[in-house]
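In this view, the complex is presented without one of its protein chains, the others remaining in place.
Going by the order they are written in, the chains are A and B; count residues from 1 in each one.
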Amino acid sequence: MAEGRLKAEDRQFIPITFTLNGRAQEIQVEPHELLIDVIRNRFGFTGTKRSCDVQVCGACTVLVDGQPVSSCTYLAFEALGHDVLTIEGLAKNGKLHPLQEAFIEHGGLQCGFCTPGMILAAKSLLEQNANPTREEIIHFMEGNICRCTGYKKILESIQAAAKTLRQQSSGV
Amino acid sequence: MLRRFRLEEPESVKEACELLARHGESARIYAGGTELLLAMKEGLIQYERLINVKKITGLDQVKLENGTIRIGALTPHRKLENDPVLKQKLPAFVRMEHHVANVRVREVGTLGGNLCFAEPHADPGTLLMVLGAKLVAERASSRREIPAERFFVDAYETCLEADELLTDIHVPALPERAGAAYLKFGYLERPSVGVGLFIAWDQDAAIAEARIAVGCAGPKPKRVEEAEGLLKGKSARDAASALAQAGEIAGRAADAIGDLHGSAEYKEHIVGVLLKRAFQQISEQRSSKSSR
Partner (left out) sequence: MATKSSFTIVGKAARRVEGIEKVTGQAKFTVDLTIPGMLEGKVARSPYPHALVESIDTTRAEKLPGVVAVLTRADVKDINPYFGHCLRDRPLIALDRVRYVGEPVAAVAAVDALTAQEALSLVEVKYKELPVMATFDDSLTPGAPILHPDIQGEGAYHELKKLQAEIQTNVCHHEHIEEGDVGTGFAESDRIFEDVFEFPMVYHYTMEPHAAIAKVDANGITVWSSCAHPFVVRAELALIFEQPLSKVQVLVPYVGGAYGGKSYTKIEPLVVALARKAGQPVRLEQSVPESMLTNRRHSARVWIKTGVKRDGTLVAREAKVLLDTGAYADNGPRVARRAATRIHGPYRIGNYNIDALAVYTNTCPAGSFRSIGGPQSIWALESHMDIMAEQLGIDPLEFRLKNLLKRGDIVKSGAKPMDADLLSDLKQVAVKLDWKGSAKRRTGSGVGLAVGVTDSEAVPVSTAIVRLLADGSVVLMSGSTEVGQGTRTVLCQIAAEELSVALEKVTMHSTDTNVTPFDRSTGASRSTTVMGTAVRAAAADLRAQLIEIGAEILKAKPEQIVLKDGEIIAGEYRIGYTKALHTYFGMPGGELIGRGYCRPGGGMSPIYPLFWETGLGGADVEVDVETGEIKLNRFVGLADVGKAINPPQCEGQDEGAAMMGIGHTLFESLIYDKGQPLNPNLVDYRVPSFRNLPAVFDTILVENQDGPGPHGAKGMGETGIVSPAPAIGNALARATGVRIRELPLTPERVWRALRDKSSK
């Protein structure tokens, strides 16, 4: 296997510009590099977690242009021209996002390993559907696994945050 | 972990096919990567280069032309599940897309990528077969249409030539008096069995045409024409017993494999259950439509 590895002179570097947590970035990546490794190792945003590595668990979820993707299976060069949000970019000016508040308030987290991906997926859901039903939440979130909570308190956290966000947007 | 590879980014179908012809088996099309990258990370397959076809414009659109829905092969699942044309013309397809894997996979994975990887547990192929879809494959200088039921050769193997690129999926819009459904069942991450059903009725509410396909249970999705014949000409009332028999035939025809997803016997049984439920679903939709 190792004999077949790419020779040093054949290595390819692709310049990409993209936005990461609201800041413009310009880097070079190799084709095989995964977004999760670039985010964690080059930018130090270690809130994005690697777990199952097969797109089942959702721990590595980041938002690309507002949509959830598995950064463990997303080639970094694909970020070109896109807006990438990790958990570190969610709180604004030190103020937690209503989802972050709700997860703390309603016990939506325990060990915390699934939490960044869980919150980002929920953010994407609530941006597309401000008032989701229980079934709609379950359908959207079923690809994010939590092994600690039993999901009930996560569901309640998302429902509570949805309510807060609706109140905020209606100016109540 | 991915090993290093080189990336090619053709901007036309022709260029992509030329790259395929030039690099042969050392290269592979990259059209989303949701399956391909997993297998590469696992070390099950390796390529010297990936050919990213997503730079080719125009292959990620859904259009209705002369009663045929043309789906660009590079359209992601998420776009398909939300597409207004499909919602109106092919609701069964939208429902199937809505339940492909999870939202992250649907965001990145493309219909063409899904079909070409030919993972046995994939959903779309089975439904496309009963919808009468044709898959358009292009080469640098030629183009052909492949009926969906002829596309899959074996697990992870399609009939595409080494230098062919899947560019479009053509699906006829559902006729006036017809319905379709795709149901799946399983208890692991991926489905154990998937069943696609298309039913067209004549003016007397008898079944004018039935198409049945079974997926996930065996190495590849399959049309089961033998079972289809049993339904033809049946009224709604007579359909029940014919369905049971059709289910048995379809089950046997599924080439079900006993594995972690269930024994062959169980999968064959589930084919029958899903077929019956798919028929119920179509019938209910039909009656709710006609009552409107």
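Here is the rule we go by: a residue touches a chain if its C-beta (ideal position, glycine included) is under 8 Å from a C-beta of that chain, and two chains touch if they have at least 3 such contacts.
Small disclaimer: the values here were computed from a predicted structure and weren't measured.
Peer 1: May I ask you to name the displayed chains that the omitted chain touches in the full complex?
Peer 2: Contacts of the unshown chain, counting the full complex: A, B.
Peer 1: For the chain left off this view, which of A:Thr86, A:Ser124 or A:Thr164 is in contact with it?
Peer 2: Considering all chains, including the one not shown, the answer is A:Thr86.
Peer 1: Given the contact definition stated above, which residue among A:Ile16, A:Leu109 or A:Leu126 touches the chain not shown here?
Peer 2: Selected residue, touching the omitted chain: A:Leu109.
Peer 1: To test your reading of the contact rule: which positions on subunit A touch the chain that is missing from view?
Peer 2: Interface residues of subunit A facing the absent chain: 1-2, 5, 40, 45-54, 56-57, 59, 86-88, 90-91, 96, 99-100, 103-107, 109-116, 119, 137-138, 141-155.
Peer 1: For subunit B, which positions touch the chain that isn't shown here?
Peer 2: Residues 1, 3-4, 185, 187-190, 260, 262-263, 266, 269-270, 273 of subunit B touch the chain that is not shown.
In this text, only the chains that are shown with their structure count from here on.
Peer 1: Where the centres are mean C-alpha positions, what is the separation of subunit A from subunit B, in Å?
Peer 2: Those two chain centres are 29 Å apart.
Peer 1: Once bound in the complex, which stretches of subunit B touch subunit A?
Peer 2: Within the complex, subunit B contacts subunit A at residues 2-7, 30, 33-34, 37-38, 41, 43, 46, 48, 50, 78, 98, 101-105, 107-108, 189.
Peer 1: Spell out the part of subunit A that touches subunit B in their complex, as residue ranges.
Peer 2: 1, 4-6, 10-12, 14, 30-34, 53-56, 58, 61, 64, 67-70, 73-75, 77, 121, 124, 139-140, 142-143
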